[in-house]
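Only one protein chain is missing from this complex, and each of the others stays in its spot.
Chain nomenclature is as follows: A, B and C, assigned in order of appearance, with residue numbering initiated at 1 for each chain independently.
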């Protein structure tokens, strides 16, 4: 499998950071849906780099060319394939240091897996660049979800030690979901955004990087979606989310916080609201036994700090098998979590749509 | 899929808490391995209830009957099927309150998914009882792993606000891995165990329950195991672990902690140790880009507090659609994380073995 | 995968011919369907041996015990597991000749695959005995299909050189579909059945066996079911049908006959019948491009002659690596295709139901 995910909706991602192109094939999209290509481009632009001082100056156009799957602007039932040509590539930065695995990148593990013919340029297939085609697929999935009355959004909940407030897990609205996408930093509280900008700038100034947490919410899902055990909402979402580079943890509802709680605190009482069964609180994050309860689906994704930093690091020269210092040049985001917000939305949208098909 | 997991090693779990039997089919075990049934039983006994005051007094024998897959004591290449008959069942406890979904159980979501013919007795297929057959499969997988020099263990790292120390993520030994299984509570530090016992007893005395965290470690994995993106070690482990009832979060290495760190702290420098490439620290938990690095694989699983508590709770009567109080009688563990330790080992063993086949 | 098939409906078959039991787990059956256990038993009896002089005298009760998946007689959404205990076993027949692979059985290939610990008794997991649990699953699937207005039947179309007429591929009725199940031999034309009986008896008298062809028809499928390319009706049916022991060929509609035809003969013109689009002929067997056309689905399955025959055969002693004569004792059907008719129905029902879910 490796770079393929999904059951009824299969998503196959391909490309290397410095190869000819990156792309995606989405197999299983229902026919008859008009794809709004401008809306898709606007979504992709949220991920694209080069827009603020906080992200890598590498300018990727991220203009997808759709090769198949549409007919007269509508999905036609055939697999949808799209590619983005790679441009503005400076591979010499990477090839020079092919023998020097960068700490906390996949260089070493990939070389152990694939041997000498592994493509080292820019992380090859392990690059964050691969989230671009993922966002094409996810951006299209988001349009399908909206047609079905399902709305999904994400925000940067933490950068280092600076926190944004969380989504209102009981009364989450479409407005609150999409608020972060309208800000310069994708947060709920503008103050938090400013503090995060400072945190990121400070790390960058120190030739360092910083981690973060992305929170995602989904509303409009009826109760009863999902399957028990290994095919539950949590299993499939987690499996897909851990496929995004730099993700280190996934939690639903109160998540790790639940471990420190008493049952009497954590249990969500059932209540009637306008004749509907709801829960008074939502520690369960909208899913019990792998199946939705009809409450907002809430989960969080932990991102590690960007492993590429400007400071000298220690590594091992794999050719000579000697200790060696490493100075990473290149261009890098000081906080991968920042541009990861639409990636989390994309992956979540694909998984949720897969459940709904 | 739902109750089936795995690629080359497929595990299909079946049964309801108060049905005839629970069981498992494991498809893909290599032929020619002698299964030590006593060792398997000892493993199952670690999960079985009724052994301490801290767990439900329901006495399940958990004696599996192996129906297929062995020939003269050795795996023969055919699927291995095993069942445990259900006994000591008091279904009347549950049927009486079929219309009253228990907070934070799957009762409501399952009823929305399956309708009126859902089996409500003891949580049906959503019961923690289903981890018994999972442990049969996992206990067998552990024996295969040991033959390949791969050792795996888990311990209760937190109960409520009481913490055990973590595994030594750099120099983890087989001895440290298996130490918890020799204690009355599966912990590394005996003091922590005593404090946890008190925490659990206190919650039980207050007719309440408490959550916890299980940490798991794996040693003996060479570098280069796994696949990029959606078929990586983290994706497959997380997918399987979230299939265990009551799991709310999964993190690898430093996990959510990484979000608060700087890259210069979190990055693990490569060093030479006895001529081998290792990392000086192991914040990455033994896996980068979905692929093992050869360092100990470390991950943590968050368990919510047992949803069944003795206190009165609020729910909705689904027949009359009116608010209703609920008093759960039955018998329940005050801390599901306690008995979950071998379940985490079982699931991890199945996933890891699947990667190695 | 090996002994697991299906997408939304997963069927996992286990057991060895002379092991403790054979059984099946069916994951994905919709909840809320009352299973008619008498009808299921009647279906299983059509496969069971020991009923006529034409089949092996081994008496297998084939009384399934359902371990899970039902609640108060209805499917409850949990995986349905069923086992049949093995009885009347004479393993000594087989163990004595473990080193002598029987021609055209899987003994040799299985030993090369699984090594010395392969279970040689009665063909182990490769035995036709494994079609019993397959028929449990399929018999249940048939009940689901009938509720949806889909009817499926099969008949013995050829035994050696004796042929029954084929189903009426254009105007196939439920009556014609189920006619064969009411006869002593499952055929459409009684005369053909008598001639087949003679053919089988003659082969048996000569301590020989004979092959056959089973034709299957399905009505009630609307147009537009299936998917293009590798997930079409033909791909999934063929994949499952070749999983039945002794199957050597699968063809749809006119099948291999189409190769000898002109397009002007083979093409099926579209016509209006009662305001509906139909085809005047049905050489395409109800499926085009992997997707149903609404015409009866028609396919044929070729069975080889029973490989176990009473005559002396040549083989190689794998222990001594010398040429050796082989006399198979045991008890065998002279024509496996005869009892295979319900097996083809079972497998087809599982695949078709999987498409409809």
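In the analysis below, a contact is a pair of C-beta atoms (placed from the backbone, for glycine too) under 8 Å apart; a residue touches a chain by one contact, two chains touch by 3 or more.
If you're wondering where the values come from, they're calculated on a predicted model, not measured in any experiment.
*Asks:* Just to verify: which one of C:109, C:171, C:198 or C:329 makes contact with the chain not shown?
*Replies:* C:109
*Asks:* Going by the contact rule already stated, which one of C:42, C:205 or C:271 would touch the omitted chain in the full complex?
*Replies:* C:271
*Asks:* Suppose we count only contacts with the excluded chain; which residues of chain C make the list?
*Replies:* Residues of chain C in touch with the missing chain: 1-5, 7, 13, 101, 103-106, 108-113, 125-126, 130, 158, 160-161, 203, 208-213, 222-232, 234-236, 238-240, 242-243, 245, 247-256, 258-272, 275, 277, 279-280, 283-285, 287-294, 302-309, 311, 313-316, 318, 321-323, 337.
*Asks:* Applying the definition given at the start, please give the residues of chain A touching the unseen chain.
*Replies:* 1-4, 10, 12-16, 19-23, 25, 27-28, 31-32, 65-69, 71-72, 74-81, 83, 110, 113-119, 121, 124-125
Keep in mind that, in the parts below, only the chains that are shown with their structure count from here on.
*Asks:* Relative to chain C, which chain's C-alpha centre is the most remote?
*Replies:* A
*Asks:* Could you tell me the distance, in whole angstrom, between the mean C-alpha positions of chain A and chain C?
*Replies:* Chain A and chain C have C-alpha centres separated by 46 Å.
*Asks:* List the centre-to-centre spacing of chain A and chain B in whole Å, with centres computed as mean CA coordinates.
*Replies:* Roughly 27 Å, centre to centre.
*Asks:* Take the average of all CA coordinates in chain B, do the same for chain C, and state the distance between these two points in whole angstrom.
*Replies:* Going by mean C-alpha positions, chain B sits 39 Å from chain C.
*Asks:* Provide the list of chain B residues touching at least two other chains, using ranges where the numbers run on.
*Replies:* In chain B, 1-4, 13, 110, 113, 125 touch at least two other chains.
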